[in-house]
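The complex is shown incomplete by one protein chain, all other protein chains being positioned as in the whole.
Let's turn to chain A:
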Amino acid sequence: MPSRRRTLLKVIILGDSGVGKTSLMNQYVNKKFSNQYKATIGADFLTKEVQFEDRLFTLQIWDTAGQERFQSLGVAFYRGADCCVLVYDVNSMKSFDNLNNWREEFLIQASPSDPENFPFVVIGNKIDIDGGNSRVVSEKKARAWCASKGNIPYFETSAKEGINVEEAFQCIAKNALKSGEEEELYLPDTIDVGNSSQPRATGCEC
């Protein structure tokens, strides 16, 4: 336990399989990109220390598998997230259409205390492909959807070229931090011996 206060932020990355979630994470954390596609099994976890306004904090990034067969991991994975990143491929309409399902699934599973204001960030990835000629989801359309869901911040990135990735994660970190700032009230009771008898735990458990 650190004596100096540090903050740890749990960030969940969601989206259809193959949209580039793992690539984004690796571009951000390791500054690396591989053209080879390897499906994530279950989930990958990465950590990155970030400085923001003179404060150091740690991003604990949960890179989940996009395949439906891993959806059963739901509640466990989503619990206690500080920010959720929804990723789609600008070259795939289906991956964009599914953003709504991912968002709703997350809100159901994680059941955050204030779902209306839970910090999401949307990323449209793979803008480099074919010089943008194979693009099927327009920026306007994506921004409209984000606006309709409570002004979700929106970024267009290329994990391959490293375009906008740093900026997107800066925003993710900032929003995660903001949501974490509501202080918890930790107020334990004091024993009142007067009106409650304290039953002795019977013997040892051996």
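A few comments on the model shown:
Convention: a residue touches a chain if its C-beta (ideal position, glycine included) is under 8 Å from a C-beta of that chain, and two chains touch if they have at least 3 such contacts; residues count from 1.
Going forward, contacts and distances are computed from a predicted model.
The protein name that UniProt records for the chain not on display, among "Vacuolar fusion protein MON1 homolog", "Exosome non-catalytic core subunit rrp46", "Ribosomal RNA-processing protein 41" or "RNA polymerase II holoenzyme cyclin-like subunit", is "Vacuolar fusion protein MON1 homolog".
Although one chain is not displayed, chain A still touches it through residues 1-3, 5-8, 10, 22, 26, 29-32, 34, 38-49, 58, 60, 62-63, 72-77, 79-82, 110, 113, 179-180, 182, 184-193, 197-198, 200-201, 204-206.
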